[in-house]
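A quick write-up on the structure given underneath.
Only a single protein chain was left out; the remaining protein chains are all shown in position.
All chains are identified by letter, namely A, B and C, in their written order; residue positions are counted from 1 within each chain.
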Amino acid sequence: MNTLILKTTSRFLFTLLLLLSVFLLLRGHNEPGGGFIGALVAVGAYALFALAHGLTAARKLLPLPPLRLVGWGLLVALLSALVAFFLNKPLMTGVWFSLLGVKVGTPVIFDIGVYLTVFGALLSAIFGLEETADRTPEEAP
Amino acid sequence: MILAVTSAFLGALLAPLVYRWLGQLAGWGLALLPLGLTVYFASLLPTVVAGETVRHSAAWVPTLSVNFSFYLDGLSLLFALLITGIGTFIVIYTGGYLKGHPDLGRFYMTILLFMASMLGLVLADNIVTLFVMWELTSLTSYLLIGFNHTEFRSRRAATQALFVTAGGGLALLAGLVLLAGMGGSWEISELLAKGEVLRAHPWYLGALVLVLVGAFTKSAQFPFHFWLPNAMEAPTPVSAYLHSATMVKAGVYLLARLQPALGGTEVWSSTLMAFGLATLLTGATLTFRHTDLKRLLAYSTVAALGALVFAIGLVPLTSYYGAVGFATFLLAHSLYKGGLFMAAGAVDHEAGTRDINQLSGLFRVMPITGVAVGLSALSLAGLPPVLGFIGKEVLYLAALQAAPAWIIGLAVLGFAVGATLALILTVPFFRGQPPTGVHEGPPSLWLGPVVLAGLGLLVGLFPGLYNPLADAVASAVKGAPTSYHLKLWPGFNPALLLSLLTVAVGVGLYFVYPRLQAWMAQDPLPGPENAYVALLRGLLRLAARLEQTLQSGSLRAYLVWVFAGLSGLVGLALWRGGPFRWPGETSALSPAQLVLVALMLLGGLLVLRLRSHLAMVVVAGIVGAGVALLFLLQNAPDLSITQFLVETLTAILIALVLLQIRNIGEVPRGRWLDKLVALLFGGLVTVLMLGMLSEPIELHLTQFFAEKSLPEGFGRNIVNVILVDFRGLDTFGEITVVGLAGLGVYALLKRLRREEKP
Amino acid sequence: METWMALLVGGLSAVGVYLMLRPHLIQFLIGFLVLGNAANLLIFTSGRLGSAFPPLVQPDGTVLAPYANPLPQALILTAIVIGFALAAFGIVLFFRAEQVLKTLNAEAMPERLEAAPAPSPVDEVREERA
Partner (left out) sequence: MSWLIVLPLLIPLTTGILCLVLGSRSAQRVLGLVGALGLLAAALALLSQVNQRGIQAVQVGNWPAPFGITFAADHLSALMVLVSGVVAVVVALYALAEGDTPREQQGYYALSHLLLFGVNGAFLTGDLFNLYVWFEVLLLSSFVLMILGGSKAQLAGGVKYFAVSLLSSILFLVAVGLLYGATGALNMADLATRVGSLAPGLRDGLAMLFLGAFGLKAAVFPFFFWLPASYPAPPVIISALFAGLLTKVGVYALLRVFTLLFTQDTAFTHTVILWVAGLTLLLGVLLALAQGELRRLLSFQLVSHIGYMLMGLGILTPLGLTGSVFYALNHMIVIAALFLLAGLLERLQGTTVLVRMGGLYQSHPWLAVLFLLPAFSLAGLPPFSGFWAKFTLVAAGLQAGQYAIVAVALLVGLLTLLSMGLVFAEAFWKNPPRPLAGTPTPPGLGVPVALLALLALGLGLWAEPLLALSQRAAQELLEPSRYIEAVLGVSR
């Protein structure tokens, strides 16, 4: 499996899938897609990359350890929910504003939190399992 | 009065500190608490004797109409005086008896707590307050009986006493709640005025039985008497206080207290007389089995309690003899029995044994104790010139007035044993050689017996001292003003004849006592205690059996319980509700969808037949993919994509794990029970679904979402807007779940990694 | 169509339950997945069927009718994700249990690791020496 072709194509595929995942995330509010689906695709990208280049290399491509990402994802979601407090509205009330001509709102930010959380959690599970799978044959007693 | 009770509790809690501070003198110091209370209650004597009552009340739990209320009349005053007065001597006595014991501080606290609760009990006016105090006496006596806690016998006796009295207490609770409901009040003083309403109420019998169970267990009436002699495992101060003078009289107190409300019916008198007499005779008979001083006294206490209950039964049947007899005998018994117990403890403490066969000539070495024992024994035997004589006389007069001859005969027999016991107790003091090295104990050990016996003599000689209070007590028990002139020498009357007969029989029994004793002590007698033991053993066996069948450790069994129980309940509900309409179809099944549905069902069935786990995962994944396809055909693109992705990922995860497990085990076959349960559940789901579909659904939510999605949610994908905005909180919870799962997987695998490192 | 769905859901539920009742944990998990699918189908059907268009608002602000009910879809999405999280945790839990307990048979997993005789109020109970 560890052929040169796989290594090259996987790099290409990885970038493509990551871009796709962000695309799915951002268009989710209007077309099928969304944070969860986007995160699954991103996880796929990393899983593929890990398959081709090994776990260590894949981990290096992460800004944070996967579990920290979960924390940050939840934090982003929480902050998006708290914005309404400053406008004296109930929890999670959507707040919308224009940014460079694009309508951005707290629900969209919330979706990004979803994306990060799901991505981090799933990746931690898959990396964990692959790690044990790599080692079990030789290390098991 | 509220202050008195509260201060008793607070004082008790401070006892360990006082003990640490005063050391060996703590007994004398702490006795000031009950002494002060005695003085306080004595100061109320003139009021009560004048026929007035005192009532103090404070709100406690108004929501449940529970007041911290207290009520003082003759009956409660007599009890309060007994409790605090005898309590004073008990505390002093404890200081001598348990000198230097490591747990003494705790002991003082517990026994004073007991005193406080007992005081609260006899003074309480509110039913709930009374019950609270009632249970507190059970709890504190549990701790006191188990004082020698390293002995199994002590622990067993403590548990037994707690089980029996608390069990009765629960019956009492139900009974009291019923009483309150019947009379429409939680205050006893108000209930007492409603006797006729109560007696005519349909609940009367139920409430009566429950109250009686409570009172009988507490006051060790047959067939619950067995716990009391066993409780003699406790140190002597406890036996003297709890099991003679006070706690066991709580039941008697309650019956006397409620007599005006519940008494006056055929069933009341006959039940009390029957159980009282049975207890009197049981106590008397079993006395013969023992040679241990405390056991002897314990059975005599059982007998005396029976006599008191018998007397209460007589109250409504007699003019005033019953009530006055009760009042007099109660005081007499408390005085002589408290004294005798303390004396027995003193003898044990000094001579090192309580076996009457090994005691001799004690009078010469312990003269003060000897005098006290002698005087108390006179009272026990019912001989003049002490109070016991007067008490018994009046009781006989009551019995003569209302009871048939055969009952009187049995009562005489029961009382005769008192005379026998008096002889058994006094003879070792005067016969035989004095033991060496035995001497009179310290004042703390003999003060109590002497004062109590002296009081018995004093009141016996001058009954006029007690007469006003006795009248007040009798009035309270009778529920009507009662007065009677107590006399030491009433002249020749039938009661005196009965007394003579009693003494004669008693002396006669004394001579057969050694032989009777040897014969009766041989085998354990069958009795209610065996039933108690058998009941508890059976209970434990049942529990063990239940655990084997129910909590078997089999996950499968637990799941079957869940599904079967649930299916049963749902099925029952559906069956009760009758059939519902067949749902109307909103759309026909397209051929593609029909094939899909059929394939999924087939796939499901296939999973059941497969013999390889990996294959099962794959087929289950295909079924999942079918669901995703169905979603797509039903215009749910988001759902479809997610379902596809999730099914794939799940399959990958399972495969990742399966590949790492070498010894995966076989695919076991199912059982018919599982099939039945599964079919039942599946069938019920179908029926419920059809029922659901036959209801007209209102789509107000959906319409709202479709309308507001773009203008207010700024999104065209309604599903996504619901997820992140309309019902964003659901999604928040959902991602928390996902994050937690990630955390869990990490925690599970991290441990593994650490373990595998060499 | 609705009746067929009811039958399908019932059938899948029965299959799921039956698998969950097997002592083997992998089968239990598969049973859970099947039952989860059945539950999702049930919720989907609860929003009623017979749509012709997905629940998307057209740029002009209208929704083409009859559109599929979006609410059950959202609910199912949440349920799918939660179910997935549960399954993922479960499979690793079972994996871990197998490593430590050396079996995947739930019936072979002990509930109590040591025997403990119950005390009795009437007889003195001592520990039985092995």
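Here is the rule we use: a residue touches a chain if its C-beta (ideal position, glycine included) is under 8 Å from a C-beta of that chain, and two chains touch if they have at least 3 such contacts.
Keep in mind it's a predicted model, so treat the numbers as computed, not measured.
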item	value
Visible chains in contact with the missing one	A, B, C
Options C:W4, C:Y18 or C:F32, residue touching the unrepresented chain	C:F32
Residue among C:M1, C:V63 or C:I82 touching the omitted chain	C:I82
Residue among B:R55, B:H149 or B:R515 touching the omitted chain	B:H149
Chain B residues touching the omitted chain (full complex)	59-64, 102, 106, 128, 131-132, 135-136, 138-139, 142, 146, 149-150, 152, 155, 158-159, 162-163, 166-167, 170-171, 173-174, 177-178, 181, 539-540, 542-544, 546-547, 550-551, 553, 555, 557-559, 561-562, 564-566, 569-570, 572-581, 684-685, 687-689, 691-695, 697-701, 704-705, 708, 725-730, 733-734, 736-737, 739-741, 743-744, 746-748, 750-752
Absent-chain interface as seen on chain A, which is shown	67-68, 70-72, 74-75, 78, 82, 84-85, 89-94
Residue ranges of chain C at the interface with the undisplayed chain	20, 25, 28, 32, 35-36, 39, 42-43, 45-48, 71-72, 75, 78-79, 82, 85-86, 89-90, 93-94, 96-97, 100-101, 106, 109-121, 125-127
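By definition in this document, only the chains that are shown with their structure count from here on.
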item	value
Mean-CA-position distance for chain C and chain B (Å)	45
Distance between chain centroids, defined by C-alpha means - chain A, chain C (Å)	26
CA centroid of chain A to CA centroid of chain B, Å	61
Per-residue multi-chain contacts in chain A, two or more chains	30-32, 36, 118, 121-122, 125, 128-129
Per-residue multi-chain contacts in chain B, two or more chains	637-638, 642, 646, 649, 653, 657, 660, 715-717, 719, 723, 731, 738, 741, 745, 749, 752
Residues of chain C touching chain B in the complex	1-15, 17-24, 26-27, 29-30, 33-34, 37-38, 40-42, 44-59, 61, 63, 67-71, 73-78, 80-89, 91-96, 98-99, 102-107, 109-112, 118, 120-124
Contact set on chain B toward chain A in their complex	637-638, 641-642, 645-646, 649, 653, 656-657, 659-660, 712-717, 719-721, 723-725, 728-729, 731-732, 735-736, 738-739, 741-743, 745-746, 749-750, 752-753, 756
Contact footprint of chain A on chain C as seen in their complex	54, 56, 77, 81, 85, 88, 92
